[in-house]
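Note that one protein chain of the assembly has been removed; the remaining protein chains are unaltered in position.
Letters A and B name the chains as they come in the text, with residue numbers starting at 1 for each one.
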Amino acid sequence: MHDKTWVPVANSTDLAPHHVFQGRLMGQELAIWRADDGHVNVWENRCLHRGVRLSIGINTGSELVCQYHGWRYANRNAGCTYIPAHPADAPARTICSKTWPVIETGGLIWTHFEDRDPPLPELPEGGAALRPLPLAAAPEMVRESLAGLAPEGFGPLDETLQARGPAGSLHLMVQPADAGRAVIRGIVQSDEPELALLRRLNLFLRSARDQILAQAALTPAPEPIPHRPERVSEELAEMPEMVSGPARLRVQVAKKELVAKDIVALELEPLRGALPASQPGAHIDVALPNGLLRQYSLVNAPGETGRYVIGVKREPESTGGSAAIHDSLAEGDLLAISEPRNNFTLRRDVEETILVAGGIGVTPLLSMAAALKDDGLPFRLHYFAGSEEQIAFGERLAALGDRLVNYIGLDPEKTALALKGILKSPAPHAQVYVCGPAPMLDVTRATAAEAGWPDAAVHFEYFANTREIDTSSSFRIELARSAVTLEVPAGRSILSVLQEAGVAPPSSCCQGACGTCMARVIEGEPDHQDVYLSEAEKAAGDKILTCVSRAKSDRLILDL
Amino acid sequence: MNTMTQPDPFMLNQWYPIASLQEILPGQPRATKLFGQRISYERNVAGALQVSDGSRALPVLEQYGCLWTSLGEPDELFDVPEYAEPDRRNVNAGSVGVQVSAQRGIENFLDMGHFPYVHTGILGALPHTEVKEYNVEMIRDGREIIATECLFYQPMASTVSTSGADVEYIYRVPHPTCSVLYKSSPMDEKRLDAIALFGQPTGEETFRGHMVLSILDDVNTDDFISYFQLHIFGQDKPILENQMPKRLPLDPRAETPIRADKTSIMYRRWLTGHGVTYGTIPAAA
């Protein structure tokens, strides 16, 4: 239907701030929108959930929100970042709207459906885009009919629909919207006053359109190109659980910056393509040059999808993770990271959210705060830091205005007292999120429980499990699905025994903090040593983190 | 789109509503469409209803305030026992044409997740978006789908309520294009109001929704009850008319269900199981 070229599908001026343009190319409907960072998104005009046109949704400047059930899709990567019907679940990262490549030049937005990028359109510098003119006629016919017409001052349009004359030069393009639909677009260069010229060319196109339509009426209208949307992946069709794959992403350190005493921020950009979507509270694994794997929370605000931002604190007794980043990592270096995973999901169906950060634990909460602010939901971020100079990400904090409360240099007693004040009155539609060093988390959880907060309303993320792991027990594990029995001797973890047998679940932090290696317990009594499961979950005894937890009974039956 | 596609046997052999009885005046013939076919109907001066497709007389049923007919050989129409309870108000709230398949319309009727976004301030309100776990099952030997214990936060759940609360719903799907929902009655805690959407597939990609209520309400006028129902349905319209494709896709991988969509998943499977092709896009074999 067309040679391998980029095709104009909108004028730049069509993409007004916070607007969603409805377009069409070869029978495929497009939702085209510009984010506040200037990026132009060309997407399939269809929400993956129940097929509603995204062009009737809301462009928040950072995300596109579907009008039907409020699913949110991120700028650039088009990944679904939030499913309001299940506010406690992180959406599967693979829920991604279909996107196409985009360039913006000559006042037009161009895309294509080819496998590889065709050569860029050759356009003269500058010029003004014409008012586009849609018409119900076959695109080839429109192209043929336009060739030879001579708009006043420009001389006849050649085969490629270009014309040059005393008035300047004119370049028309025919966007094949569908088998029987086209849009005439164009760029004009001229010294004439622009508005009058655009009006004149609009009149010219209008009369050309009327001629073409008269001619098109003589032949039967072609059948529209059938709509053949891509199928969603198999696991999404059945679904809802989130699956974590071993996918490894390659990123480049675009910026490394000291953002507080002993804290560096890293901005990680993709080598090619877009980064997968992330949600507030998500973290990534970073494979460090010295072979270690470490978890860092993303600081990213909604729509900040061009790079991942993490904060890394130099830990004094560091096993090498933070030291390697602080000392040997440089801008321009490559890193291998995992896709974002989320064990610290932010609910947004609540009337009040309390965020409590201790030290570098502020990173996931910054991301949450930005999301809540975007949604216009009430929240407060309570930030405990050792000293003024240890306050990280000042600019992001400043954007929170009076929703930020700082607590500087409090001793453990005063910290406990402050926490008591913050958590004193549990409200039915409120939620608490805490992230920080283990002792502070323990105190916060205890304080919340005492004040009467239900377990389910208090969410926390330990960025490391600093408790001592007792590996002295030995026991047997039976794997119900794989029908094997394995021995776990003292000194070894369930996970490592599983790995050896080739039936291990995915794992990440290996310290009982991230929840990735969780397995279901069918029978037996777990000996929980993690900091991930809540007290209620531990008491229920039907889940276990296989990296650190063990068995009190002499055997465990696992659903593996 | 060819509006004269032949319906599959399951769709063909059903009763369909074609008019609200209150609108049929004696001696005034009227016409409508079913499966793209023109259907005329009239109440003669003797009071009898006659329905015809132009070449033959069609079966007639007067039930739930509607005139029902069929182009096939229908079994008995499903039962809505509440309609016969003497202390209820039975109201025909209106019949509205929508540019989408009847099955899309039914699926929207079964969906709670859109309340805060589409019926803002009435059937839902932000930020209360959660669809809590509920039950769905097949009953009556697979002839009906029922969803129970459906809870949703509503700021103003009906014409007589003034404040917000979790409201309980039950949904029944006893027919491929008809559904009845029950919700806690604000007038009598122990009883449920019934609200039905009866779909008349005028074509594959268009339908008329006949809204019938059987409720406990001795406060509001019929006009106001109808106003409220039309207001709600009017809010659904721009969503329904912007769904692509217009026919309901039955391939499980065509769209992305979540747990909140359990009823819709069962409904699509049920249509597939009965070989429904009219108004749907069946999964490729």
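Note that in this section contacts are C-beta pairs under 8 Å (C-beta built on N, C-alpha and C of every residue); 3 or more make two chains touch, one makes a residue touch a chain.
Assume contacts and distances are computed from a predicted model.
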Chain not present in the shown complex, as UniProt names it (candidates "Tricarballylate dehydrogenase", "Iron ABC transporter substrate-binding protein", "Phenylacetic acid degradation protein" or "Glutathione S-transferase"): "Glutathione S-transferase"
Contact partner of the left-out chain, one of B:97, B:142 or B:275: B:97
Omitted-chain contact residue, chosen from B:125, B:165, B:187 or B:283: B:125
Per the touch definition above, residue among B:36, B:116 or B:186 touching the missing chain: B:116
Residue of A:101, A:118, A:134 or A:386 in touch with the missing chain, whole complex considered: A:134
Touch list for chain A against the chain that is not drawn: 10-11, 13-14, 16, 18-19, 21-22, 24, 56, 58, 65, 67, 70, 131-132, 134, 195, 198-199, 202
Touching residues on chain B - with respect to the absent chain: 20, 22-23, 32, 92-99, 116-117, 120, 125-126, 206, 208, 223-224, 226-227, 230-235, 237-238, 241-242
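One rule holds in what follows: only the chains that are shown with their structure count from here on.
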Computed distance of Cα centres, chain B from chain A, in Å: 37
Touching residues on chain B, where the partner in the complex is chain A: 107, 111, 113-114, 116-118, 127-131, 238-239, 242-245, 249, 251-261
Interface residues, chain A side, partner chain B - complex: 29, 45-46, 48-53, 56, 67-70, 83-87, 95, 227, 229, 231-234, 236-240, 348-351, 375, 377
